[in-house]
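The structure follows.
Missing here is one protein chain; the remaining ones are kept as they sit in the complex.
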Amino acid sequence: MQNGGGDHFQSHYMPNTPHERAEMLGVLGLDSIDDLFTDIPSEHRNPPLNIPPPMSELELRAELQAMAASNYDAGSYASFLGGGVYNHFIPSIVRPLMTRGEFLTSYTPYQAEASQGTLQAAYEFQTMVCNLMGMEAANDGMYEGASSLAEAALMACRVTKREDIYILDTVSPTYRQVVETYARPQGLRVHVLEAGRPRLAEGAACLVAQYPNYFGYIEDLAAHKVAAQERGALLVVSADPVAMGMFRPPGELGADIVTGEGQAIGVPMSFGGPYIGLFASRKEYLRQMPGRIVGRTVDAQGKTGYTLTLQTREQHIRRERATSNICTSQALLALASAITMAALGKRGLRQVAELCYHKAHYAASLIGRIAGYSLPIKGVFFKEMVVQCPASPSVINRRLLESGVIGGLDISHIMPRCMLLCVTEMNSRQEIEALAGALSEFSR
Amino acid sequence: MQNGGGDHFQSHYMPNTPHERAEMLGVLGLDSIDDLFTDIPSEHRNPPLNIPPPMSELELRAELQAMAASNYDAGSYASFLGGGVYNHFIPSIVRPLMTRGEFLTSYTPYQAEASQGTLQAAYEFQTMVCNLMGMEAANDGMYEGASSLAEAALMACRVTKREDIYILDTVSPTYRQVVETYARPQGLRVHVLEAGRPRLAEGAACLVAQYPNYFGYIEDLAAHKVAAQERGALLVVSADPVAMGMFRPPGELGADIVTGEGQAIGVPMSFGGPYIGLFASRKEYLRQMPGRIVGRTVDAQGKTGYTLTLQTREQHIRRERATSNICTSQALLALASAITMAALGKRGLRQVAELCYHKAHYAASLIGRIAGYSLPIKGVFFKEMVVQCPASPSVINRRLLESGVIGGLDISHIMPRCMLLCVTEMNSRQEIEALAGALSEFSR
Amino acid sequence: MTARQEDFRRLLMERSVPGRVGAILPTPDVPLQKLPDESLLRKDLDMPEVPEPEVVRYFTNLSQLNFSIDTHFYPLGSCTMKYNPKVNDEVAFLPGFAGIHPLQPDYQVQGALKLMSLVQDYLVEITGMAASSLAPLAGAQGELCGILMIQKRHQERGEGHRLKMLVPDSAHGTNPASAAMAGFRVVSIPTDGRGNCDLEALKKEATPDLAGMMITLPSTLGLFDQGIVEVCRVIHEAGGLVYADGANMNALLGQVKMGDLGFDVMHLNLHKTFSTPHGGGGPGAGPVCVQPVLQPYLPAPVVERRGADGRETYTLVTPEKTIGKVAASHGNFGVLARAYTYIRTLGDAGLRQVSENAVLNANYLLERLRKRYHFPFDRRCMHEVVLSADWQKEKGVRGLDAAKRLLDYGFHAPTMYFPLTVAEALLIEPTETESKETLDLFVEAMNAIDREAGEAPELAQGAPHTTPVRRLDEARAARRPDLRWQRDGG
Partner (left out) sequence: MTARQEDFRRLLMERSVPGRVGAILPTPDVPLQKLPDESLLRKDLDMPEVPEPEVVRYFTNLSQLNFSIDTHFYPLGSCTMKYNPKVNDEVAFLPGFAGIHPLQPDYQVQGALKLMSLVQDYLVEITGMAASSLAPLAGAQGELCGILMIQKRHQERGEGHRLKMLVPDSAHGTNPASAAMAGFRVVSIPTDGRGNCDLEALKKEATPDLAGMMITLPSTLGLFDQGIVEVCRVIHEAGGLVYADGANMNALLGQVKMGDLGFDVMHLNLHKTFSTPHGGGGPGAGPVCVQPVLQPYLPAPVVERRGADGRETYTLVTPEKTIGKVAASHGNFGVLARAYTYIRTLGDAGLRQVSENAVLNANYLLERLRKRYHFPFDRRCMHEVVLSADWQKEKGVRGLDAAKRLLDYGFHAPTMYFPLTVAEALLIEPTETESKETLDLFVEAMNAIDREAGEAPELAQGAPHTTPVRRLDEARAARRPDLRWQRDGG
């Protein structure tokens, strides 16, 4: 390193210089930093560390820009990939606001008086999640959609004191896997049901549905509610918040717990995360809810303020009897989502939903007309649809990429020769027509 | 627009809805907005306005991303272009800090008590400009380098009460043009001198030099000082702040007024602006200085604070007798530059300068060895040098572009077949060698 | 203020500790070259040594000491402190814009030149002029360019003796300053009782040495000159040319075109009307627009469009009789990119609404405030309103005191003591981006200050009380200039 004099590396992230280290060690009556680490068994001290040497920002930035540029991103390609993660419009105000140091570099608001910004924003988020989903209580967010759904299933078991989780086969297979991972160790049983006419057995804790479902179609939640209620089970729904811009919210249709992947509203796709799990429920189940919850209260002078509340549900108080082990969650993404919902607002959320709807159905109408392609599922879909293709989706997708198109999700392991195609407000008519054009090369 | 109900366009930038407009008009006792514009001659009211209709952020962003991507930028190409504007390292902290709303969306700190952030940062900027240039007083910045130099020449005329400006032919031709534009209307005369052994006539107001000069070489400022002093003229210098990381500052060499283009420290090239003109002088000439100046003072309780000062020099007080007409300047870029100087600091500024020096001289050594190329100017250069080529620089540059290289500045109208080549810390060895390789295709 | 907060008034050089670094630079990857002779190199470099975390915390804390549009209502008259859309900044920072060099050959920067060309077109359309140059870097530089064009035109017609420039007494300081910089003799023209240009006084100055007149429309009194067409006629008849200071265009977007009224040349303040963030005092951009008669004189360069039907190319050219260059490059491109984004976002309908709402908001404030604050005219205003605190002054509260007191109420103050022609002036420009609720809160604060003036004038006299510092001693600052940190305390 050209950095220091001699072989001392002085990092720009740390203020202590050799001079100050000596000074502070002097206060401690020590000669060397090593004297601070004497509790470590000496045979294990100072192991070799095979990590590259320090690198300048200039060089590292160049390297990482090249690494990033080697990926195929939705800014440079027309993307029709969905399946739970979506390319949606994020207003330009979101990044400058969410990255303000005061939001970005604070932590869980344990000191409420020094964290009113984070707390009030969280209260806004909870309000908007409730309104969007038609629910009575929401928390400040979970890790992401799938684990959020898993926690909802666990919660349903706690509420009902039962151990059988019924889950529709129209729920994302990945989400089902995550529910399994969470439920199995606790001795809970997960049963998969056909969505057509789900029948729950005696003692069912809950029925779990996705809305719109994994394949993009609207589930009949009202009917599912009846099926659940018959057994005294809760209806647990994982909903796409963007669809809630136009479709009836699960709360109105009888859902007891609603979760969702909030990524679609305000969060970049970022190759899988960080995202933001939505979590809402009826008020009566509040004390079984996992996650952080912010409440409104007053201060010593009667002034309104916000604080973390119902903390006795949480691990830092209740430890092994907590409603979940979640601690650090995804607060910053909840904030991003709150800002986005605030900016889109009542009208914008509806517009986004309708744009998705019209564009997806336009795409469907074009593709449906190409020989060899069909839409095997009947029903009302929102922004995604299953398309049966004349060739293997993975082969088609490689060809599409050459035309600048990232194709749909290959689900041929579930339905032969099918892809799950997603169209959002980000896809222009031109892109949709280019997609149809490229697909028709495979027509027969 | 899908935006409103009916044909009312409701902008997201303006809160007033038709309902509120009606309500406010009611308070005014008016029926229509038109009633507010009755002072405008009716025959000229409501002209046709041939501007495209409102556009959504989503669509506009896509259009502008494409427009931007169609340019050849220094992120995607190896650039060796300088000539007054430079591709230098900007630390990652600069953008998030300078774009904080409180800095970004405030204005000239007329209300000092509500603008201490801007003011204190300006005082820091002034301090660092003085230290970098070896001067006693600096202002908070001018438009950019060339007009800054022009204002310095005008100031020298005011200080000396003389009317003849002498400017070396090694000063950037563009800068000389701008000095002309500013000086001529005031009846001042601009004389161009050969840099070799400049001889000023009786009654000269100032001698103007560039350091390093336009061609990249170190001027003998001490000698120029003698030449100026002999005639009682001031020495006015336009200096590259990056070079000041290693070279003796103009203040030490006798400069009376020092200007510079601050872009090189912390400001993107942005196709020409916004930049930041540096301006410093000896203390005794302070009251003739143009531009905004921030001073330290105390408040009613004796606490330190900062305020605009010496405003009686400025147009808003002194009007036609002001030292300049400048009002809105480039404060945000002064801030960017201050943050950059703070981050680079004592050691970083030196390192950047030395990196430029070593890389430029390495490039020179490679190119000097290619048959057909030569460095016609003798002397010490910093990061730029004149290279004489075996073919027309514009032809060479078109070829270089194909190898991913943005070549040097074509100055064949000044020196036949010459290009002004610039190498900074941003150019890797690999880029330099690729440049040399591509140039050697033209060798003979 | 706690010890910690005080700590952030310590300057960088005071925080500096030998050996600390704020950035890591690369190790040289080329063979080291021989350094120049020692005599050319500096011995020391007295710059801060502060680690990155401290630089971040320092400037973040400093920022919080500011009022700004993103945090406050900021009705600073004549400055158009409107909301600055974030998307504009995003666009300006796109690598394909922020990363290009002004000296790249035209063929490498067609996208940027196209944007400039379109901005030229839009400004020409909005002003009703024939052509424009985007070169000037701020309003004042635009003025200088405009005045130099008038000068050169007179000179080329052999009328170099036209050395007198008229400027209304209410004009912004840059107007007389620019005229003087161009070598003109400035003559001030009074304003009549209705706030219009005094036509009789004007006619007296319509002498053979008249070069022209600089007129701000609406004026800095926030008034649209009711005789403007006649004013232009008088100047033209005397052989002069009329310059429009278009910095107040926020009042007129889409309502009227300056070109239709008789102006020959004007500038626009893109940072004001077209909403570039004001950045604590810049950057701006002050493009000039001209009638055909002045087109050949435009400052260099301008962008020329060649070809048509999707095969357009764009080139920077130098107008035939240009007044020259006023900066090394071709304008504050980053500001132009913001203006482009702004114009396209709002479109025809939105631009018209800007002026409608700006004028409505100002008149609403005028209506609600005129009972307690003296409004010296019997008219409606345009996008800003000048009130006088002379009623309050009688109770011992000057305009300055009222302004400082507003800070305690959480509002930035209006422009004080400007225009100079109104005693105790408070020039209030709410802009179109503020809501009625905010205006109502502001009215309440203004009314409270008036009440306080009667009941407890010392409140305003000692204001501000809640800002990071109390009222600052400006006289001392000017008397003993302390303009930079020095090791020995200066």
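The chains carry the letters A, B and C, assigned in the order they are written, with residues numbered from 1 in each.
The rule we apply is simple: contacts are C-beta pairs under 8 Å (C-beta built on N, C-alpha and C of every residue); 3 or more make two chains touch, one makes a residue touch a chain.
Computed from a prediction, not measured in an experiment: that's the story for all the values here.
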Which of A:Val294, A:Met385, A:Leu421 or A:Leu435 contacts the chain that the document leaves out: A:Val294
Absent-chain contact - pick from A:Asn131, A:Ser374 or A:Ser440: A:Asn131
Residue touching the undisplayed chain, where the options are A:Ala78, A:Leu344, A:Ile370 or A:Leu421: A:Leu344
Omitted-chain contact residue, chosen from A:Ala78, A:Ala153, A:Ala204 or A:Met244: A:Met244
For chain C, residues in touch with the removed chain: 2-5, 7, 15, 17, 24, 51-54, 56-57, 60-61, 64, 69-73, 83, 85-86, 345, 408-411, 433-435, 437, 441, 444-445, 466
Sites on chain B contacted by the missing partner chain, in the whole complex: 1-3, 10-15, 17-20, 54-59, 92-93, 96, 101-102
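The rule is short, and it goes like this: only the chains that are shown with their structure count from here on.
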Chain at maximum distance from chain C, centres defined as averaged CA atoms: A
Rounded Å distance between chain A and chain C, as computed from the means of their C-alpha atoms: 44
Junction residues of chain B, two or more chains touched: 57, 61, 65, 75, 89, 91, 99-101, 343, 347, 351, 425, 428
Overlap residues in chain C, where contacts from two or more other chains coincide: 20-23, 25-26, 28, 52, 56, 60, 85, 87, 89-90
